[in-house]
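One structure coming up, written as C-alpha cells, with questions to follow.
Excluded from the complex is one protein chain; the other protein chains are retained at their positions.
Moving on, here comes chain A:
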Amino acid sequence: MDLPRPEPTERGCRLISTNQTPQCLPPNASSTPRLHVVYKMLSDSEAAELLSFLTPSTRPDVKGKATEYILGMSGSRDGCRFLRSNPNLIAALFELTSDPSVAIMKDCYHILINLSADETLHQVLVSEVKVLPVLLKNLQDPEYLFSDQISTILSNLSRHEKTCRTVFKVLQDEVGLPKLVELLCNESYNKKAKLHYLGPLLSNLTQLPEARSYVMDPDRFVIQRLLPFTQYEASVMRRGGVIGTLRNCCFDHSHHEWLLSDTVDILPFLLLPLAGPEELTEEENEGLPVDLQFLPEDKKREEDPDIRKMLLETLLLLTATKAGRQALKQKNVYPIMREFHRWEKDVYVAATCEKLIQVLIGDEPELGMENLMEVEIPQDVEEKLREADTKEQEELEKEERMRREEEEEKKKCEQTD
C-alpha cells in the first residue's frame, strides 16, 4: 500500500496533539458483580448499629452478614457515597482485613477495591483511614493471601496525581520503589498471589517525574529489567502496566538517547510485540535490531489493541527528538511498521501507525524545530490543530462503526448460508 507522505507541519502537530502528559491506566473494579439492588440509605442510628457489628469481637456469622451487606452496597454509586460520609465504617472494615476469618477478609478487601475505584473516596481512604502503610506492609509478605487485591487497590488509588503523590510518598517510606520493581519482576515472589496489578501501579506512579527519574536512573538497572515484560504472555495487566510505564518514561525526551543506546536498548522490546511472522528480505532482516531478525513463522503480535496503540505511541514519542528519529530510521523500523499496517484491523491503532510511518519516511523538520516536544505552537494554530484532531477522531469513529457493521453483515450472511 502507498502511505501518504507527510507535510512537516502536520507531523509536528500530530505528536503534540497526542496526550502530552504521562498518564494513568483506567481503574479496576472488583470482580464481584455489582448487584442491582436499591439500598435504602441508612439513617445515622442504623449506621451506628452497623458499625457495632464490625468489631473483631462480634460473632463471626453476624460479622460476616454485615460485611457481605456492605460489599453489596459498595457496588453502587450511592452506597459508595454513603460510606464516604461514614469514614468510621470504612476504618472498621479496614480493621477487619486482618480478621481471623478468610471470608470476612476477602469481603473487606473487595469492598476496598470497589471504594478505591471511586475517585471521590481516594482522600478518605488515604488521609482519613490511612490504608497505605498496612497495605504496603502486607504486600511484602510473600505468603499473604490478598496481595492481588492490595495491588488492585494501590493501582486504583494511584490513578490521579494528587493521591498518586501520597501513594508514592508512603511507598518510598515503607517499601521503596526498588522493592516494588523487584516484586513486579519476580513472577514467583508470592505463591498465593500473582501480583499482576503491580504493573498498572508502576505505570500510574510514573506519571510523577520522581518515579520516572528512579526508573531511568542511569546508575541503576531498573528499566532494563522491565523491558522483557513487553512480551509477558501470562498477564495482559502486567504487560500493559510495563508498557504504560515505558510510554510514560518516553515523555522525558532528555532520556531518549540513553533509552535508545546499547545500555538500555529499548527499541527491540517495543517493536517485538508489533512484529509478525511475515518474511522480510535478507537485506531488511540484516538492518533490524538482532531480536527482530528472522522471526519464526508462528510469531504472534500483541493481541490487545490498546496495548498495540500504547506501543506505537511510545515509538512516536521517541521520534520527537532528532536522535530518536535517526535511531528508528537507522534500525529499519519501517518494514516492521509496513507489515504491521497491512495487518492491523483496528482503525485507531492503524491511524497511530500511520502517524509513525509519516515520521519515518518524512523529511527532517527545519532547523530549530528538531525537538518536536519543545516546538512552540501559536494559539491560533493550536486551536486549528485541535479542531482537526476532533474531526479526525470523528472520522475514525465513523470508520470503526462501518467496519463493525460490515463484520456483522458478514456474520449474518454466513449464518443464512
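FYI, a residue touches a chain if its C-beta (ideal position, glycine included) is under 8 Å from a C-beta of that chain, and two chains touch if they have at least 3 such contacts; residues count from 1.
Following the convention adopted for this analysis, contacts and distances are computed from a predicted model.
Engineer: Of the candidate names "Proteasome subunit beta", "Nucleolar protein 14", "Cns1/TTC4 wheel domain-containing protein" or "Ribosomal RNA-processing protein 42", which one corresponds to the UniProt protein name of the undepicted chain?
Structural biologist: From the listed options "Proteasome subunit beta", "Nucleolar protein 14", "Cns1/TTC4 wheel domain-containing protein" or "Ribosomal RNA-processing protein 42", the omitted chain resolves to "Cns1/TTC4 wheel domain-containing protein".
Engineer: Per the definition of touch given earlier, which of A:225, A:301 or A:329 contacts the omitted chain?
Structural biologist: Within the whole complex, the residue contacting the unshown chain is A:225.
Engineer: Based on the whole complex, identify which of A:291, A:306 or A:382 touches the chain you can't see.
Structural biologist: That would be A:291, which touches the missing chain.
Engineer: By the contact criterion defined above, which parts of chain A meet the unshown chain? Give residue numbers in ascending order.
Structural biologist: Considering the whole complex, chain A reaches the absent chain at 178, 182, 219-221, 224-225, 262-263, 265, 268, 285, 290-291, 293-296.
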